[in-house]
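A single protein chain has been omitted from the complex, and every remaining protein chain is retained in its original position.
Presenting chain A:
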Amino acid sequence: MIPYSKKVLQHFNKPHNYGKMKMPDAVGEVGNLICGDIMRLYIKVGKNAKKQEIIKDIKFETYGCLSAIASSSMLTDLVKGKTIEQAINFDRQEIVQELGGLPPIKIHCSVLAGDALLEAIYNYLSKNKKPIPEKLTKRHQQLQKEKETINKNHC
């Protein structure tokens, strides 16, 4: 079996910030059942002392393997309290680094977590008719397209 770091196992055994959020400001969902992983991210947006919008609260629900659950949990720890702008520019490689590494075949779990965050922010900005950075729109469209074309030979 693949060796996992202590940190990965900790986040899998006792994940942080999991469960459904009541009255979230936005939700992002990525993945699909064909490939065997679904991540749903809930966010609440607030303001910091400088009146910038921040991710005040974040929760996840994940159907997937150990790495998917650990990546989701680590993501919520890393972006909680960040400004929306910081969160949009969040480097998902941080998830892998902070987890102490993931096996190569499981890197896509961290990618999925990063995408769930972008989808949640996209959902928030579009719902509230706020300007959406081009980079974010592009990734959103790409993910929508992938959802449509996915089949059992394409995970």
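Criterion: contacts are C-beta pairs under 8 Å (C-beta built on N, C-alpha and C of every residue); 3 or more make two chains touch, one makes a residue touch a chain; residues count from 1.
The rule is simple: contacts and distances are computed from a predicted model.
S.K.: Consult the UniProt record of the chain that does not appear here and report its protein name from "cysteine desulfurase", "Na(+)/H(+) antiporter subunit A", "FAD-dependent oxidoreductase" or "Electron transfer flavoprotein subunit beta".
M.R.: UniProt lists the chain left out of the view as "cysteine desulfurase".
S.K.: Using the definition of touch stated at the top, determine which of A:G19, A:G46 or A:G100 touches the missing chain.
M.R.: Candidates A:G19, A:G46 or A:G100; residue touching the omitted chain: A:G19.
S.K.: Over the whole complex, note the residues of chain A touching the chain we left out.
M.R.: On the chain A side, contact with the omitted chain comes from 1, 4, 9, 12-13, 15, 18-19, 29, 33-40, 60-66, 68-69, 105, 152, 155.
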